[in-house]
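Only one structure is covered here, and it is reproduced in the block below.
Selected chains from the complex are presented in situ; the others are not included.
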Amino acid sequence: MSEQNGAVNLTINNNIGTIEFYHPKGNSLPGAILRKLAQTITEAGENDDIRVLVIQSRGDGAFCAGASFDELIAIDDYDTGKEFFMGFALVLNAMRTCPKLIIVRVHGKTVGGGVGIAAAGDYTFAEEKADIKLSELALGIGPFVVGPAVERKVGKSAFSALSIDATNWYDAEWALENGLFNKIFGSTYDLDQAIRALASELAKSSPEAMKNLKAVLWKGTEDWDLLLEQRAEISGRLVLSDFTKNFIKKFKNK
Amino acid sequence: MSEQNGAVNLTINNNIGTIEFYHPKGNSLPGAILRKLAQTITEAGENDDIRVLVIQSRGDGAFCAGASFDELIAIDDYDTGKEFFMGFALVLNAMRTCPKLIIVRVHGKTVGGGVGIAAAGDYTFAEEKADIKLSELALGIGPFVVGPAVERKVGKSAFSALSIDATNWYDAEWALENGLFNKIFGSTYDLDQAIRALASELAKSSPEAMKNLKAVLWKGTEDWDLLLEQRAEISGRLVLSDFTKNFIKKFKNK
């Protein structure tokens, strides 16, 4: 896979598995990369050399610009639409069912599906510059697939606000206060120190205890394989609407 | 309906429906006004000229002083008691089942049922002077009807605190931190600017996407028609107790 289409890499050090995803367009994620990311998470979950996972993205720009806009504007039938939105469903379900605790490292701005990845982490560290936005409604769709993951962490009020106020950024401080992030830092150095400290601690902790803790933390989400697919179907239908088609037409003519 | 008994008005501008309720006694709400408010919300939900709703109250005093005390002190049988408490149940269920997103504008102090209206908004803006209180327990009843709406937004801990600590005001900053309000402003001007900006944005957004978002945000509340009626029955019984009768007697003798 050429790096211009994005990349997903897994490295293992001292029982810490680090998964890095990348795409040249702001770490936005096309379907092929999302599927590779989901598969890599699942395989890391089965790898006995790994006791704790860290998910991060490359560079010092955006953490994740969300789903790939190039793919979005090419959708013209329901099956393609549903498949498009299933990408993040597969990643979120892989994170959910992974028996290892997952730390997410959010170094920069995050949109849409990327907010879902931040939310699906078991402990999420971020930098203070990591503003977030759920911009889906502005495109005539909605944050339906990532919704359950985001609401699980931030609650009904903050999820309502984020999903309805689709054109404004919410800053990292807001994300911290509302539980999307667990700790925020003023520099990449401090961010990485904190992640290293927790990951090292967990790499020495009881795998059996962590497996039970992971199961307890995600209890009640057993229906998400089906639920997130149903959510992808809602978005897959909405994306075919005149509203979204007109939005895309305007965007193409810019 | 004469304005001295209160009023409910709906105006429509640029696909934004604005519902204003009013009562001369601090915008407290008698049963007739609550029923008219519920009906107006339902009709606005069915009106294709309206894409987003704003609920506000008149004046620059209290946003809502809760249920009508004049009616409360006249209750002396269970059926009247239940019917009294059903008023806010009807309003909350109308807000819940309305297929349009609802913005609530809380410009001042809010008590009891008014806190429920603030909580049932999909995005709630408030002024910094908008202190809140759930005073029900002090009267020998409890915030049973509004409870599900308030807890849905602020969570178990904040709802416990509000409902148990029934004689103290909690300020708008507290309401913001706990998710009852989504944004607060230092002036009415700023409040209205922010509401206009979001309402205008939503009036241009995809009605179909917003309808799906509304359904997703309220998923899991399908039993509220029955639940809020059961809650009205609890309050309808409690209001007949010696405790409440004595409270009312003292109040009348003041």
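Letters are used for the chains, namely A and B, taken in the order the chains are written, and counting of residues starts over at 1 for each.
We take it that a contact is a pair of C-beta atoms (placed from the backbone, for glycine too) under 8 Å apart; a residue touches a chain by one contact, two chains touch by 3 or more.
In this text the structure is predicted, and so the values were computed from the model without any measurement.
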item: Complete complex - number of sequence copies, 2 represented; value: 3
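We take it that only the chains that are shown with their structure count from here on.
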item: Cα superposition angle of subunit A on its copy subunit B, in degrees to the nearest 5; value: 120
item: Whole-Å separation of chain centres (CA-atom averages), subunit A against subunit B; value: 35
item: For the subunit A and subunit B complex, residues of the former touching the latter; value: 136-138, 140-142, 144, 147, 155-161, 163-167, 177-178, 231, 234, 238, 241, 243-244
item: Contact footprint of subunit A on subunit B as seen in their complex; value: 101, 122-123, 152-155, 177, 179-180, 182-183, 198, 201-202, 205-206, 208-210, 212-213, 216-217
